[in-house]
Structure formats: structure tokens, C-alpha cells
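Working notes for the structure below.
Note that one protein chain is taken out, while the other chains of the complex remain in position.
Let's turn to chain A:
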Amino acid sequence: MSDRLPGFSTLAVHAGAQPDPTTGARATPIYQTTSFVFNDADHAASLFGLQSFGNIYTRIGNPTNAVLEERVAALEGGTAALAVASGHAAQVVVMQQLLQPGDEFVAARKLYGGSINQFSQSFKSFGWNVVWADPDDIASFERAVTPRTKAIFVESIANPGGSITDIEAISTVARKAGVPLIVDNTLATPYLIKPIDHGADIVVHSLTKFLGGHGNSIGGVIVDAGTFDWSKDGKYPMLSEPRPEYHGIKLHETFGNFAFAIACRVLGLRDLGPALSPFNAFLILTGIETLPLRMQKHCDNAKAIAEFLSGHSAVASVSYAGLASDKYNQLARKYSPKGAGAVFTFSLKGGYDAGVSLVSKLTLFSHLANVGDTRSLVIHPASTTHSQLDDAAKVRSGAGPDVVRLSIGIEDKEDLIADLEQALGA
């Protein structure tokens, strides 16, 4: 009998979790402990030498976090995952495994403003150089590749405008360049898009957003697709060369198709230190159990609200890939047929002042710097999330002065529309 493949909703509830062997607890316990006792000295040595699977210290791994890791790996169709303290931490840990000082990576221009900052400013001080490319012009990625390029980075659904990335086309560029494709799948979640099926080698998430889904916990995760050959040309010494701190182990040779996730854990998390609290892991896990239900409602609400806004006289334009008229609608139909996500932007005819006025008049939408909450959220990116970019970069990334970003929650859509109507109308 061959094993039946469970569906997405079943994995969202079960993957990685099982009753606790000693207590029978059915919900995943919060293992709120820093450390784990060893059986004996040899067991300790085996764990430290990476010869055995097991728990040592919560900065390196924790049983609650491990359930979260396996669950996200299963939902994305990856071989393994690593949970970290935030989406930003996930990006640092990934790049630490791939880049040496002086190396480059190519990134899509349309990204979360915080990522643009992290890549262009903080990473520069590590000697990791970002080269920007335009996700609407695939050839710009090819042109950006040099012999020092070690990775390509894109968002599946791009913040803030909700544009859809042609992951397959960019994965072809990555394969030709011999570098891994990293996809930030935060705004889509694997319920809408599974980047690994389209050629991604590494997937990262801010768990803070739709995966956790309730606006209560910061977290991040790295998923290893198990698809990249780290040893073929010596470009990735962290994985292919003997590691002195582990007595000369070669991680790729030893851990095969989940070596990247292990490298992120035993070199990245261990040494950089951005461990996720087990309590946050528990809250995020609980959120993931309802991901398919929530995500569909988020998308259905977002589409209704995008349609309402595009018919409103005060609105200049709506950028939502779920609208038939949107320039990304074809890509949305291909990559994200269940819905185009729930984060999008629109611009007001009244410009900056009208945006500020709208935000102040809304009563159900919360004005704050997050997305992917059960609650509907609103922000003016130019003065907040994207404020550190210069004016040209703001416009390029879809965060011009007249743009308002919404993250649509799972309330009743009629109430959200009524709130927008009163705020726009008066």
C-alpha cells in the first residue's frame, strides 16, 4: 500500500505535531526551558558533534519550535525548516550561509521597505552587496548577475502593492546563473502560492503576518526545498567545505537535501543567536491550524474591498492583482488562483493630505505598521514603512506619497466597506 498524500488543511492541523509521548498532551506543549539534560557524556558528545538528533539548548533548537518548523516545511513542500526570531532574522541567517564578504545577491526592487533597508544598509556593513532588479523585467535579473552573485531574492506577492512575481521565469535565471532562488512567501503563504513548486530553492517568511495571523507574535522561518546542489562548484563553502567548529564535518555531504536548514541552525542560529521564543512558536502554531480558513476569507474580503474602492469617486487607482483590470491579474491567475492575497495599495485623488485624512477617520481599520492580522489595518507607507527610502525609490517600490496600504482582515466585509465609505466620503 502506498502512502496517501494528505491535503493542505490536514497538514496545517497535524504536520509536525503528535501527542506528547510522556503525558499524552494533545496540543503541542510549550517547552519553556533553556536546556535539555543529556543521557550521558557520549550522548552529549554525539549531539554536539551533530551525530545524533536531539535537543541541547533552546538557542539551537526547542521541541515546540521544532513542531512549527516541521509544519511550515510540510506546508511548503520543503525538506526541513528553521524557525527564528523574525522575518528579518531569517534573511540574515540565510545570507550568512550563502555570501562571503565582497559577494553579491540580486534582489527585486519591489520588497517590504524594511528588507530594502536591511539589504542596502545593514548588509553592506557585512560586505554583502545587493544589486537591484525589476521584477517586471526578467532580463534585468539576468543583467544583474555577475561571477560574485550568490543568490536571487524576490517576494512572491510583493509588498506594498500586492504585485505578483513570475517565480518560474526568475527561477530559470537563477538556474542558469547556478545560484539558489530565495522567495519571501510572507504575503501569499503556502495556502495561496507554493514557491518550491515553481522553482524556489529557499523560502523565507515573516511568521508574524498571515501564518501566525493574529498580530500577537513576531517570528520568522527558513524553508529548505532540498533542491540545490551546494557542492557542485565550491561557491558555497559554508555547506561544501569542512567546518572547523564541527571537527571537519562537511554539512552538505553529511545532511544531503536538508543541509541548508541544518547550516542555518548550527552555523546561523547558533552563532548569530536570533532564537524564537517557544511561547511565540506555540501561538504561531495555533494560528497556522486555521490558515486555510483565514486566508480564503482574507482574500475574499480583499477582492470585495478592492472592487468597492475602484468604483469610488475619491480613488485615483487601486493596485490589486485580484482585479481583472490589474496588470498582474494574469500572473495572479497562474500563481495564486485561490486569491491575490489581502495586502494592496490604492491612491487617492486628493494626494498625501487625503491619505492622512482617510487614516484618521477610519474607525474599524487600525493605523499601524503590520500586515496579515485578523484585524483590518491601514498605513501610509511613504511616511512610515518606506519612509527611509528616497522619493524616487518610494515610487519605484510602489509607495509614492499618495499611496495608502491596506491589509484586509477577516471581519464582515460590509462593515469594512462602510468604514471606508464614511472615511472617504466626508
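By definition in this document, contacts are C-beta pairs under 8 Å (C-beta built on N, C-alpha and C of every residue); 3 or more make two chains touch, one makes a residue touch a chain; residues count from 1.
Please note the rule applied: contacts and distances are computed from a predicted model.
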Would you kindly match the missing chain to its UniProt protein name, picking from "PadR family transcriptional regulator", "Ketosynthase chain-length factor", "Succinate--CoA ligase [ADP-forming] subunit beta" or "CoA-binding protein"?
"CoA-binding protein"
Could you tell which one of A:Q96, A:T208 or A:T227 touches the chain left off the display?
A:T227
Who touches the missing chain here, A:L111, A:I196, A:A275 or A:I408?
A:I196
Identify the residue among A:Q51, A:Q100, A:S120 or A:N329 that touches the chain left out of the display.
A:Q51
Residues on chain A facing the left-out chain by the touch rule are 1-6, 10-11, 14-16, 18-22, 24, 36, 38-40, 43, 46, 49-55, 61, 63, 65-67, 69-70, 73-74, 77-83, 196-197, 225-229, 242, 246-250, 253-254, 256-258, 261-262, 265
